[in-house]
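In this view, the complex is presented without one of its protein chains, the others remaining in place.
Chain nomenclature is as follows: A, B and C, assigned in order of appearance, with residue numbering initiated at 1 for each chain independently.
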Amino acid sequence: MKGLVFHQPGVTAWEDVAEPGLKDPADVIVRVETTTICGTDLHIIQGDVPGVAAGTVLGHEAVGEVVEAGREVRTVRPGDRVLVSCISACGRCGYCREGSYGQCRGGGGWLLGHLIDGTQAEYVRVPFADHSVHLLPGGLDSQDAVLFADVYPTGYEVGVLNGAVRPGDTVVVVGAGPIGLTSIATARLYSPDRIVAVDRVPGRLDWAGRFGADARVLASDEPEQLVDDLTDGLGADVTIEAVGVPETFEMCTRMVRPGGHVANIGVHGKPAALHLEDLWLKDLTIRTGLVDTSSVPMLLSMLNAGRLTTSPLITHLFELEAMEEAYEVFAGAEDTGALKVALKGPQVYRADKSSLVTTAH
Amino acid sequence: MKGLVFHQPGVTAWEDVAEPGLKDPADVIVRVETTTICGTDLHIIQGDVPGVAAGTVLGHEAVGEVVEAGREVRTVRPGDRVLVSCISACGRCGYCREGSYGQCRGGGGWLLGHLIDGTQAEYVRVPFADHSVHLLPGGLDSQDAVLFADVYPTGYEVGVLNGAVRPGDTVVVVGAGPIGLTSIATARLYSPDRIVAVDRVPGRLDWAGRFGADARVLASDEPEQLVDDLTDGLGADVTIEAVGVPETFEMCTRMVRPGGHVANIGVHGKPAALHLEDLWLKDLTIRTGLVDTSSVPMLLSMLNAGRLTTSPLITHLFELEAMEEAYEVFAGAEDTGALKVALKGPQVYRADKSSLVTTAH
Amino acid sequence: MKGLVFHQPGVTAWEDVAEPGLKDPADVIVRVETTTICGTDLHIIQGDVPGVAAGTVLGHEAVGEVVEAGREVRTVRPGDRVLVSCISACGRCGYCREGSYGQCRGGGGWLLGHLIDGTQAEYVRVPFADHSVHLLPGGLDSQDAVLFADVYPTGYEVGVLNGAVRPGDTVVVVGAGPIGLTSIATARLYSPDRIVAVDRVPGRLDWAGRFGADARVLASDEPEQLVDDLTDGLGADVTIEAVGVPETFEMCTRMVRPGGHVANIGVHGKPAALHLEDLWLKDLTIRTGLVDTSSVPMLLSMLNAGRLTTSPLITHLFELEAMEEAYEVFAGAEDTGALKVALKGPQVYRADKSSLVTTAH
Partner (left out) sequence: MKGLVFHQPGVTAWEDVAEPGLKDPADVIVRVETTTICGTDLHIIQGDVPGVAAGTVLGHEAVGEVVEAGREVRTVRPGDRVLVSCISACGRCGYCREGSYGQCRGGGGWLLGHLIDGTQAEYVRVPFADHSVHLLPGGLDSQDAVLFADVYPTGYEVGVLNGAVRPGDTVVVVGAGPIGLTSIATARLYSPDRIVAVDRVPGRLDWAGRFGADARVLASDEPEQLVDDLTDGLGADVTIEAVGVPETFEMCTRMVRPGGHVANIGVHGKPAALHLEDLWLKDLTIRTGLVDTSSVPMLLSMLNAGRLTTSPLITHLFELEAMEEAYEVFAGAEDTGALKVALKGPQVYRADKSSLVTTAH
């Protein structure tokens, strides 16, 4: 089969790889119907994630069909259409027993496209299937559903839940990329009084508005002053960092009110300064976290009931074999305006070709 | 009357000052029976707290007798023996209504010995008395009780409650000064499995043992390795920073397990590095905070029931007029071994002279 | 002035009473701009609330203007337009310090129209004004705002917060009177998956739909079967009792899923059977409660931002002097279709006469 293989920093290829087989009786093999590319994949390609071995197939998000199931798998079987979570969970360790799947100590965690071959391929092996894939309600479109492998639960769990958003709150989301946008969309589930989106790209702020931001401000346009004005100088109840650089994290710690919450979602490559000389007495709660995907069943149910917006997040659609072009479009987001790109496998692709937003050729 | 007046960085004097009178109908005037000196007072004298105006009487902890009460005061009256909290609270603003007295927006907060004259004097005016002083149960010794003006509630609220200590936890307390010791003593209220104390002074570690630390380790003696060994490499459930320098804060963020809590109590003068490149995915909760003293009624009840250790914390006892000598002993803690020094006013002093640990001359 | 005086069970009159004056320096006198009638007032008239002395002016909800303020009052002054909360709170006792104003032990609690003269009059004395009235944002209509004296915070605090409604939940509200309707409206702040309304009157179910219920079922039409069908036999996450009779409370305990929450809002006159032989192992949480009105500032802010529906709840509007007719209309709700009736005082009445829905004569 074909897969997107990481060879060394800067070098990847869509090429022939061995089809995966069951290695453990808790595994399933999934034929990939739809996958997508994550900002983290770009970090891997740049060489920022040393755990990724040469030869690894990338990708950690997918919707697909179970084609083979190990003998221990009890919750899905061949023929089932499933969401492949970005987190694999043993289900037995102390962390998994508390739903902290991202911290699994039993061999799980972020495996796909990281420590083992991932979803940017025609087939993928998913370990610990009973805790790592989710049966999909029948009618869900795979382009919508694939956003629940990582993007939606991350915005919700690491942004909104860690930020403890409550009715009436002022919430600031710094960074209006896919994760920031899902933070905005899911923050609305708790009826904050207002959501302020901050980004340095005007087009992203437009998206923020479509996902529910009540106020939008360029990073260059004094966002701290705006928050100050909106809150009578008190600061925001919740600030959510969805960029991953020291400047935006530090901005979040300045914009939050005494007693407020800072939720960091960004993947950081270097330290930030924590200005304890100002913050030690501010009663702050700062949370960091990797997604657990424990909220996926609830979020899928909300999606199925039409209570969450998804489609506009997929700006570009490709056939699976156009993977390399999709990477170019995604990596060049400033020019292409890409938010998330979806890649559809051949069989399903033929079935609903008419709905394609952008074709590969 | 006499009071300890801050004139400029490095210059204070025990000298004549005007006796305080009621300025607001919610005030009380308290005759100081016992007061004490806080590490923050030393910071003020060093010039680190710019809000303190020249001429201010220092001190924010006291036990005493109400001698005059404004006409709005409803919960105490002249003749009552009270604990003067380090935090004054308007009781009406949004923060006070949630018990976040330290963040009072109605004119309260940390006022005594900071923005107004404090407790290191014969008399002190306490604003917003109904929310800022506590009636003392009859039999309590003033040396015990004075520790509940700041030291005990700070260790408990900012350390133990913000750290969310639970039964079975491994708790690390970095810094075994008075605040670290009360964190240890009050962490035990939640039955952690073990408490590890870290300090750079052997004598302080001895104290930590007396307050309930199960393991004690010098900062120079690889505390991180010890915590690693004790927790099978996982890290502590809770780390409590009770020093106030970047090194110890950063140590706390390294010693905590994924999913754990870091509670900062230390008063910091400069930024710490937050190593988000390691911590972004560790599901950490980091809390900062100023004490609210909302736990004082419960803690006093525990003290009264004999469930909290206090006396050993007062290592030196002086007459009030020996204030300057007391400051020297307290500032020279490395040599004198001082933890907390207590100063007793003249009238009460005569009554129980026999119990003095150390006299002034 | 005139007021609605309770003389004995079954006997009330709109008659001359003495104008209230300040009795305590924390009181305010409020000229009533708008008041309303509560189902509890009908219970009082029926003699079900023995604490109400003959001669008491009824009513515990109002919007009005402060005309006189005691010397201790700090947060409002004459000329301010305020919401008078149904709960008066001393602000100093242990319960008030935790925001549990309904349980005030310092002389507050439900006083107005119960233990002291209430709001169904031209003027009302409100004790503990700083914790018992709320400044109104300028533009709010008094008919909207008066619903936040009791009806909205009760539905929200005692129904939604005590029921711990979460995104994705199935919520059942039994009883679609004013309190049930505000439970429905405020449950939506937490984005439940669906809200099921149960009532025995078809017209009330229509209202439930307008306030946001997704499914509506007559009490006679097998509501338990419907909930069973909607939840695959599991039961609702949250059931909210807003009637006050044993049958509906017991229905709520049958319709809730294992691990779910039952929130009782209803004012009950006799015991219900708690079927512990079935429920002991169901992991239920059952909450009862009197409103605290601690959520009023947040709810008013949501109202001001246009995020809460109110106007349709006032079905009938009268001049204050038509109080007796208003009681008849309200008591005869089955025929008149009344939900809440509003009564407007003379001065304000003249100013906006054109907006009256129903006049008294």
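Basically, contacts are C-beta pairs under 8 Å (C-beta built on N, C-alpha and C of every residue); 3 or more make two chains touch, one makes a residue touch a chain.
As the structure is a computational prediction, the values presented were derived from the model and not from experiment.
Put simply, the missing chain touches A, B, C once the whole complex is considered. Within the full complex, the residue among C:17, C:255 or C:272 touching the omitted chain is C:272. Residue in contact with the omitted chain (choice from C:47, C:259, C:332 or C:346): C:259.
Checked against the full complex, the candidates B:137, B:168 or B:203 give a single residue touching the omitted chain, namely B:168. Residue-level contact of chain A with the missing chain is found at 25, 71-72, 74-75, 91-92, 94, 97-99, 130-131, 294, 297.
Where chain C meets the missing chain, the touching residues are 95, 98, 100, 102-103, 105, 244, 246, 249, 258-259, 264, 266-277, 279-290.
Within the entire complex, the positions of chain B that touch the omitted partner chain are 167-168, 188-191, 193-194, 298-299, 301-302, 305, 307.
Going forward, only the chains that are shown with their structure count from here on.
Between the Cα centres of chain A and chain C there is a gap of 43 Å. Multi-chain contact residues of chain C, defined as those touching 2 or more other chains: none present.
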